[in-house]
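Worksheet: one structure, shown below.
Removed: one protein chain of the complex. Kept in place: all other protein chains.
By written order: A, B and C. Residues from 1 in each chain.
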Amino acid sequence: MSTASQYVLEARDISKHFDGVFALNEVDLQIRTGEIHALLGENGAGKSTLIKVLTGVYAPDSGTMHLEGEGITFKGVSSAHKAGVVALYQELSIVPNVSVAENIVLGDDMPTRAGLVDWKELRRIAREQLDRLNQGQIPVQRMAGRLTPVQQTMVAVARAIAVKAKVLILDEPTAALTDHEIQDLFRVLRNLRAEGVAIVYVSHRLEEVFELCDRATIMRNGRVMTTTDVADTTIREVISTMVGRNQEDLFPTRGIPGASTAVEIHNLSGQRVKDVSLSVKEGEVLGIGGLAGSGRSELLRIIAGAQRHTSGRIVIDGQETNHKSVAAALSHGVALVPEERRSQGVVLSQSIGENIAVGNLTSISKWGLVTRARIKSLASNSIAELQIKSRGPHQTVGQLSGGNQQKVVLAKYLARNPKVLLLDEPTRGIDVGTKSEIYGLIRGLAAKGAAVIVVSSELPELIGLADRIVLMHEGHISGEVSAAGADEEQLLSYCYGRAAS
Amino acid sequence: GGGADASAEPEDNGAPVVAVFTASYATPAVKTGVDMFEDQATEKGWQVSVSDSANDYNKLNAQMQDAISRDVDAIVMGYTSQEKTSLGVSAANDADIPVFAIDAGIEPYEPYALNVTSDNTQLATASAQAIIDANPDGGDVLIVGWDSHPGIRLRTDVATELFEKNGFNVAANHQIQSPGAAQEEALSFVQDYLQSHPGEAAPVGVWAGFDAAGFGAVQAAEAAGAEGIAVASMNGDDFAIAEIAKGGPFIATVLQDWPTIIGDVVSAMDTYFTDGTLPENNHIEIEGTPITKGNASEF
Amino acid sequence: MQTRAAAGEGARRYTSALGAMKSGGTIIGFILLVAVFGMMRPEVFLTFGNLRNVLEQVAILAIIASVQTVVMVVGNFDLSVGATASLSGAVVAQLLIGGQGIAVAIAGALVVGALVGAVNGYLTAYLKLSAFVATLATMTSVSGLAFIVTDGTTLFGLPQGFMSLGQGRWLGLPIPIFVAIAIAVMVWFVLRNTTIGRRWHAVGGNAEVAKLSGVHVNRVRFLAFVVAGAGAALAGVVLTSRLASATATSGDSYMLLAIAAVFLGMTISKEGTANIGGTLIGVGILGVLSNGLNIIGVSTYVQQFLTGIIIIAAVAFSRLGNKGVS
Partner (left out) sequence: MQTRAAAGEGARRYTSALGAMKSGGTIIGFILLVAVFGMMRPEVFLTFGNLRNVLEQVAILAIIASVQTVVMVVGNFDLSVGATASLSGAVVAQLLIGGQGIAVAIAGALVVGALVGAVNGYLTAYLKLSAFVATLATMTSVSGLAFIVTDGTTLFGLPQGFMSLGQGRWLGLPIPIFVAIAIAVMVWFVLRNTTIGRRWHAVGGNAEVAKLSGVHVNRVRFLAFVVAGAGAALAGVVLTSRLASATATSGDSYMLLAIAAVFLGMTISKEGTANIGGTLIGVGILGVLSNGLNIIGVSTYVQQFLTGIIIIAAVAFSRLGNKGVS
């Protein structure tokens, strides 16, 4: 080593602005060989932007980068790949219309023989990578678009680890994964660390960070606040550095459910949902847990009119509503905050105002007319109420950070004051501070008499937020517990379809 | 209508089987002529099929080869372009199937048994002469043509030469780009021209290669309120005759003599079917009838 | 701190000015075009009479492009508008020749157009056919119908009263200009200030999101096609009146031009979506181009060659600065 630098990757004084607003402001980051380095911060702190600068997607306005002591500038992703700096980007998934194997080796390193794709070698590489992740069951020849979302994420991870990287960067890889896959991923990451690969890891699940990472860099508002050894700090300390104040309790106090039943479901069956019955009282928060693919999303979609059911009844406020569309469900006061915000929640190319307005056209229109002023005032209220970090109602949603996009989705449905609110993974990819705000909003709505159903893959979230929890397994309800004092292991066993032992 | 049975098998009753090919049945003049031929031929007891290839000459040639392989007794080319059908026509020659043609080529073409066509030179001369006669002092004329059509291109060449010989200046030659919208295109072009050449600079006449374009020019002249612009074109379409009868800027068109043209083709074919003889002269040009305000009411 | 904030402000002003210039590139292209033609033949090009001519020449295109904008806002496009204009023009002519009153004839033509639109809408929204295949197929059928209605001939001899729609003047300007303005303003207003307009935008932005927000996506998409059909029919009626005649193909060439105008206009909006203001600029570019080239007397073939080049230049202008970024 000619250089004395102990860092494999070093970024100094990196600044980047969008439309005059700084997303990164003189950021320094130093990554050592053989460490897992957490990159933490609130939604919109600048983590993803920094990663895109590090891998040549964005050119920084100013600042320098050194790789193994050499000054370097990347002119795009493939030049970063060549140098050994590889990233898995946030919420970026797969190419749906090519095979799993091709998704894993898509770039310049696609193996060839006599100028043609060497399919055998390609599949071998793909299988090898998937095996590392314990995902050997994924058929490498299948079109990637036909995999489940979890499998798609794992394929994307496999793509990132397939490149012989010096620095591997993962931006919220676990947001859409369940514990099972997360543990497989961690094992691989630890092995890579042992081989001397430097890993940068972004997550809003701080427990994970403390389990996995060696050091952490904490950002706030586009600046680096501190870099510290994980062993030397606590979750509480990290949170207060991230949000700039002390975090009170994550979960709000529970309320007292009302007497009347807001929504009842009797023997509901449909695609991947089998004979489900449940009821939620006014002011009650019901949590639904289960493994990926257990049918939770489908259940919510059926209740919300987004998907047909084959049998069963839905009763809202004592009235059977045979609704067949989302519009009809909404008119009965049933609103669904969908799972995939980019494809189901927001129109990325439209403004915050337009996104919120489209769910509330009836209330802001008169004789079919809507004015810009009404859209603006509706959106401004939401921005204030949910503290959406933005430049105002006119800002394009695609320019917001992931967490703030999620707040826009929530705002759209909350503005309707729904009687029954269904939330599918509402805090995916959201920072702790914001999570706490969202929990507060959910409880606030319940306090006003709404019935809330929350689907979440994070059991602590269900336990902390809900009044009551039901668990689903292969489309059935496999168990029900009261949330206060519920035990994670018990919930898990229901998730696997076993009665609690 | 165009096309009874395009691929009729030769039948045993001895009636001659005739396959008609055209690439532009959607054009009014072509439709008139092809329908007229079909009527007359059917009356003679021939078994006629009409195929339109909608300007796809690749298809037209393939269809011809197919007709040849089915051994039809005669082939009729309706308003096609002789340069684009050599594949089919020479295959017909090889198979000894005579090819008769209606207005399908402006020059004598040896592989045809007979081509009866409008006398484009006469059509162009007559219409251009109308403008020349209306403007003894000469001046600028505009030409609206369509060179992609060989017949109309010939007319344009003839008219241009005649104008120049008589001391007129051909100030602009506009080529129609979308034949389907020729009237509107001519309207816009002449409108723009009149705008940029007002008063003294205005042309004394607009000569158009076919009536739809002429009609557009007339409308532009009327809308601009320009005095003394004479418009002449040809084909003898009924809307043009009606417009000429009104006595506006539209002063002349030349009616193509389809009855004679079709009649000549049918009688030559009749002779061939009767005794197997083909005409001596395989290229006949038929003159058209000039129509002006004076005689417009007779048509 | 002070200086940095100031610099930030400066940078913001700078980039947004640049942004405006970029997204306004097509507008600048349009202005440049006018300026160049104006400089070459100022005594002709920049006169009231010529302006009126240009407006008159683009009026029908503007109507079709305006309603095409609606379809493109919902994220589809309609290849049948030109054929629908031809058919409706033929229908109105045939009805008038058959002795129907002017109002009845026009209403008949508009109904035919709306029906064609309804077929397109049904195929695209409810049967989920790709709009390209569906509208190309209706274009073919509708064009066949137009030939059947006209029997392949030119229909003429329409009553004088009908002609005033296309040939009459008001305040010294041809009526079609006013029709076009009315339609464009209506489309602008509906797109901007009505619930159906907001829904069109939402469906075009992301149909799944719109559906989950309670929008009846199919109905909304269907309606856009009906509007396009009826609008194209109106354009066909105006065209027939202006030409005092109808053929089976008179409106066909508007199809590509209308889509081109909307696409040109899309470069104006930051989001790259169809918008009526942009569409009118697009129509303006196409109109000025053909008028200007006619006026400076470029020969037909070269005109065609230049038209393509200038369109590319006008649009590329708005992109060149962007090149490095994405």
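Heads up, the rule we're going with is that a residue touches a chain if its C-beta (ideal position, glycine included) is under 8 Å from a C-beta of that chain, and two chains touch if they have at least 3 such contacts.
Remember, predicted model here, so these are calculated numbers, not experimental data.
**Q** Among C:40, C:104 or C:256, which one is in touch with the chain left out?
**A** Spelled out, the listed residue whose C-beta touches the missing chain is C:256.
**Q** Of the listed residues C:34, C:107, C:296 or C:316, which contacts the missing chain in the full complex?
**A** C:316
**Q** Return the single residue from B:26, B:143, B:223 or B:266 that touches the missing chain.
**A** B:26
**Q** I need the residue numbers on chain B that touch the omitted chain, in ascending order.
**A** Chain B touches the chain not shown through residues 1-9, 25-26, 49-52, 54-59, 61-63, 65-66, 69-70, 81, 83-87, 147-148, 150, 153, 175.
**Q** Could I get the residues of chain A that touch the absent chain, sorted low to high?
**A** 57, 77-78, 81, 87, 89, 92-98, 102-103, 106-110, 112, 115-117, 143, 145, 159, 308, 474
**Q** In the full complex, which bits of chain C touch the chain not displayed? Write them out.
**A** Touching the missing chain: residues 79, 123, 126-130, 132-134, 136-145, 147-148, 152, 256, 259-260, 263-264, 266-267, 272, 300-309, 311-312, 315-316, 319-320, 322-323, 326.
Please note the rule applied: only the chains that are shown with their structure count from here on.
**Q** Looking at which chains touch which, would you call it a line, ring, star, complete or other?
**A** Here the contact pattern is a line, an open path with two ends.
**Q** Just to be sure I understand: the centre of a chain is the mean of its C-alpha atoms, right? Then which chain's centre is nearest the mean of all of them?
**A** Answer by centroid distance: C.
**Q** Measure off the straight-line distance from the CA centroid of chain A to the CA centroid of chain C, and report it in whole Å.
**A** The mean C-alpha positions of chain A and chain C differ by 42 Å.
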